[in-house]
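Take a look at the structure below.
Removed from the display is one protein chain of the complex; every other protein chain stays in position.
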Amino acid sequence: MDFSLPYTAEQEKFRTEVREWLEGNIPAEMRNPVDMRDFSKEQYLFWREKHRELAQKGWLYPTFPKEYGGGGLTGDHETIIEEEFHRAGALRGLTNGVVYPALFVWATEEQKQKFLVPLVTGEKIAWQKFTEPHSGADLADYQSKAVQDGDDWILNGSSVYVSGRPRPEWNVPGPDYLFGPMLTDPDAPRHRNLGFFMIPNPTEGLDIQEQELLNGHDQHAIFLDNVRVSNDHLIGGDHQGWQVANSSLEVEHGGGGKAFPADEVIENLIDYSKENKNDEGFIGDDPVLQQVAMTAILDSHVDGLMARRTYWMYQNKMGIQYEGNMANVHNRESQLRNVARIRDVYGPNSLLGTQEPRAPHGGAQEVEQREKAGQRHAGGSTNIAKVILSRRIGISRTQERAAPTPSNTGKA
Amino acid sequence: MDFSLPYTAEQEKFRTEVREWLEGNIPAEMRNPVDMRDFSKEQYLFWREKHRELAQKGWLYPTFPKEYGGGGLTGDHETIIEEEFHRAGALRGLTNGVVYPALFVWATEEQKQKFLVPLVTGEKIAWQKFTEPHSGADLADYQSKAVQDGDDWILNGSSVYVSGRPRPEWNVPGPDYLFGPMLTDPDAPRHRNLGFFMIPNPTEGLDIQEQELLNGHDQHAIFLDNVRVSNDHLIGGDHQGWQVANSSLEVEHGGGGKAFPADEVIENLIDYSKENKNDEGFIGDDPVLQQVAMTAILDSHVDGLMARRTYWMYQNKMGIQYEGNMANVHNRESQLRNVARIRDVYGPNSLLGTQEPRAPHGGAQEVEQREKAGQRHAGGSTNIAKVILSRRIGISRTQERAAPTPSNTGKA
Amino acid sequence: MDLSFTETQTMMRDTATRFFETELPKARVREIDDSDTGFSSEIWQKISDLGWTGMVIPEQYGGAGNNFTDLGCVTEIMGYHACSIPLWDSCVLSAHIILEGGSEEQKQSYLPGIARGQQIFTLAFTEPEYGWSAKSVKLEATKSGDNYVLNGTKLFVPWAHVADQILVVARTSQAEEGISVFVVDKGAKGVTTRLQSGWLGDKVCEVTLDNVEVPASSAIGAIDGAWGSIEAARDKTVSVLNTYMAGGAQKAYEMCRDYSTERIAFGVPIGTFQRVQDHIIVALTEAEASKWTAYEALWRLDSGRDDASTGISMAKAVASEGFPKACDASHNVHAGIGVDLDFGLTHYTVRSRTFQHYLGDAIYHRARMAKLMSVSN
Partner (left out) sequence: MDLSFTETQTMMRDTATRFFETELPKARVREIDDSDTGFSSEIWQKISDLGWTGMVIPEQYGGAGNNFTDLGCVTEIMGYHACSIPLWDSCVLSAHIILEGGSEEQKQSYLPGIARGQQIFTLAFTEPEYGWSAKSVKLEATKSGDNYVLNGTKLFVPWAHVADQILVVARTSQAEEGISVFVVDKGAKGVTTRLQSGWLGDKVCEVTLDNVEVPASSAIGAIDGAWGSIEAARDKTVSVLNTYMAGGAQKAYEMCRDYSTERIAFGVPIGTFQRVQDHIIVALTEAEASKWTAYEALWRLDSGRDDASTGISMAKAVASEGFPKACDASHNVHAGIGVDLDFGLTHYTVRSRTFQHYLGDAIYHRARMAKLMSVSN
């Protein structure tokens, strides 16, 4: 076995190139703020532009095929880009990446040119709409409807927790597309009653409003009031929306893995324990807090190994069964365990915000505390993640294999 | 509020009386061994006799009405008896006590004289049969059948995990009764298809065999092969066995509470931490193990409070809703958490058995380690306990109130 | 054994419930939390009028002389309604430091105002090297003639921005417990208070003391000898704070219990899923554990048992972990809606975090338990 990250000479050269480009092209004030609530209109506009440039260099979506605007590079290159962007606080993409598996696997060639390429080249951006106010991750009671009208579809309904930037109050163009399932056939059986649509924005009848949530203000409620889209905005068949959405969810639920599972929260924790004191002396020397900190590190380490294992399988087009879902469940749960441990180690300092001069790491832990109260449900709840994992290991009523992804279908 | 245990002058006098009696009447070699696997035939025969004497003093079942052979004493007296018996390592009863709620609530007066009184006076003993080899706590697929034949019933079937003493290999008379549900009407809907029987032993066709389990050898498989019992052995109606069994389960599942929730395991843990060293010095001074030990104490303390609260409600005939089940779930789970903590504090010494000269507390923790691997399922699994608790707090499909008990029906 | 509330306690609980249902609906909680001070003088006034500010202050000093269980009954309801006020800081912690260590003159002078809610006191204890032990106090008080000069920084001082007087805990000798408490007027020269920002329930302040000069007579109790008073008063404060936390945990439980019967998924209420039930059972367990350990500790305290401090530390250790856990479990049931700032659950979540550490976290109180139970040396 070889767990090493890619550090060949060629790759180190590439790393230097990326690092130097970032140093030369991203001014300090454009780097990600500690609290993404502080991400500004100026930063947004800067990155919209910069992403186009990055796409041209092949660095926005390094592993996507060149013919669709990607970089045609290896997974190792992507890992390096990920590491360096993380290091530099540079923003990677404004489109919700879960759209890509759906488009790669299900879109026609024509649709790929129309929808996929502009997203990959950074010309356009897309958000995912999924959750309804009264329906969770199950879609069993989905009410957002698409009704056929000649060659068009008329869309009605609403969604919540639609994540993305820009903020509506900035008065700049919003996302170019919202994507997600719509009920096309209320009489058809479950999982056979949906179509998956790319909904252009702005469009008459489409409204986007910001939600006021604990974990930030990049989430939105959207309302569709007789929105008309032509039939070529339907990805896959008009009864296959569940299947299309699942290609997205497969990746969202950990199915793509992560080569570079950075856990800044835990890196911070180690630094803090070494350098800071409570009334008993250095925190790292306190036998009890030391155990708490090490347990946090272990949880994070296991998490990273699970993500890396999935990444390795995904990149090598191996048959993923339950591994991505296992990593996903572990990721959600270990992060929650760790936010509690952070409060033990930092005490109330973990609750000091970005404006507070004494806040550790510029307030990063306070952001983590708030976000983990909320983001535990991003991409569906852990409860649902466990439902899926149970199916994948074969103990549930429903047996289930991994949904089609670019990896297991050989597309892209 | 007053959380104190009964320690009035009158009660202290009673305590002295009980203590002195135990000192004078129970020879050291008749006290409970650390590992109940070592409970001997001689001890068994001694206690069969002694329980009759205790019943006459009113101390075997102190709170049961005198007219049924009980002591007619208060709950406070019972608490004192419990404390003193615990302190002396004296055995309380050989009959599975869950039979009493069923008999008090459901038996006719004639049946009470026939079955209840001999058990209460210690003349006879009874074991509970409940779990089948292929059916768990649900009874949904119960296969032990009772078929009416004139004034008699013919019983067929088998049960496992039937707890009780004596051991079959001692060649002494076994239990006088086995009690539990039998399927009387396979066509009737669930929960309306059972009758509750007192099955006399020995009887032709009834066989008892010892099971070989990790947690001891007081559990048995029983086999009923055309066992004939007369109709007066049926407690409650022939379609009410579920309801009768539930009066038992209500109490088994914590519904009666405990005034004196002794936790010897944790008392031992405290003593051990104070007096013993590992390579870092006194265990109680080790900051990490100290936290582990205190967490164990807290779990045990909360457990005791929950049990005491239920006891107080039960004794005062208050309407118990979920409180007994809450205490039951907490008891099961906290004990499991604590066996793991014990291993942290004692290290491998926690695994030394009763024969080992260096075993802490004469091997009591090893017994605890083995028993908690097994007894977590006594009286149904924790999973089922949570199903019931969910019903009682009103979140389950099935809503459910407490089953009739002597407390809430005013019987006994 | 009698685990019921007294008639008077039941009445007070009912009064409190009615009061908060009217005066402090969840929208009002958010409004107050989001305001600059996080403090509603209107609610404070009404609470004072109801007499709750004077409950555990003896009658001869203008209070009502209730026992701590009585007050605990009220603070439980306050916790259930996410009421944020300086009640424990001023009317229990500060008041009892004065009662424990103060001169008759100091008691006469300070306590009636505190009891009526007209004077707000707070205790400035914790410092940059955070902790609740005696040795964590490093802020220096140096003698200068008949005065003491205070220099240093206190952090996480609750409600200092609305307080009239601050009890400043300072080091006056190098012995571990060589600690003194001085009454410092908030307006005194050299005193700066600044609200700390972040995800904080009660409002807390940084208090800077820059050559603040106070007369030696402003010391509460003996110089170098205040640790005993502080610990005794802290125990009493924790004893009622425990029921506040239990009340909050109870609300977090009830919210998820109720939501689970209303929210439909896969065609059924989500409360019918075992995984959801298990979250709700966690919330219930923590609420019940917090409640019963809290009231048992109050009984120990009010009945003068010598294991009262142990019981209070036990209950705080339980609540410090239980209240946050109950909120987390409730979030697990609520998913997205739970973090909507209008929904109301986050009012409890943020308080659970703040009170987790305040007056000592679970780790601190478990270590204290070990000492009090002579498990450690």
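Brief remarks on what is shown
For clarity, chains are labelled A, B and C in written order, and residue numbers in each chain start from 1.
Please note the rule applied: a residue touches a chain if its C-beta (ideal position, glycine included) is under 8 Å from a C-beta of that chain, and two chains touch if they have at least 3 such contacts.
Since the structure is predicted, the reported quantities are computational estimates derived from the model, not experimental observations.
Within the whole complex, touches from the chain that is not shown fall on A, B, C. Among C:Thr10, C:Gln274 or C:Ser374, only C:Gln274 touches the chain left out of the display. For the chain missing from the display, the contacting residue among A:Met30, A:Ala140 or A:Ile270 is A:Ile270, taking the whole complex into account. What chain B contributes to its contact with the hidden chain is residues 131, 134-136, 138, 140-141, 160-161, 211-215, 277-280, 288-289, 336, 340, 343-344, 347-349, 351-353, 355-356, 358-359, 363, 366, 369-370, 373-374, 376-377, 381-383, 386-387. Against the chain not displayed here, chain C makes contact via residues 273-275, 278.
Even with one chain removed from view, chain A keeps its contact list with that chain: residues 1-6, 259, 270, 273-274, 282, 284-285, 287, 290-291, 293-295, 297-298, 301-302, 305-306, 308-309, 311-312, 326, 329-330, 383, 386-387, 389-390, 393-397.
The rule is short, and it goes like this: only the chains that are shown with their structure count from here on.
Taking the mean of each chain's C-alpha atoms, the chain closest to the overall C-alpha centroid is C. Computed centre separation for the pair chain B/chain C is 42 angstrom, with centres defined by C-alpha atoms. Chain centres here are Cα averages; for chain A and chain B they lie 52 Å apart. Chain contacts: chain A has residues 288 touching two or more partner chains. Touching of two or more other chains is recorded for residues 276, 363, 367 of chain C.
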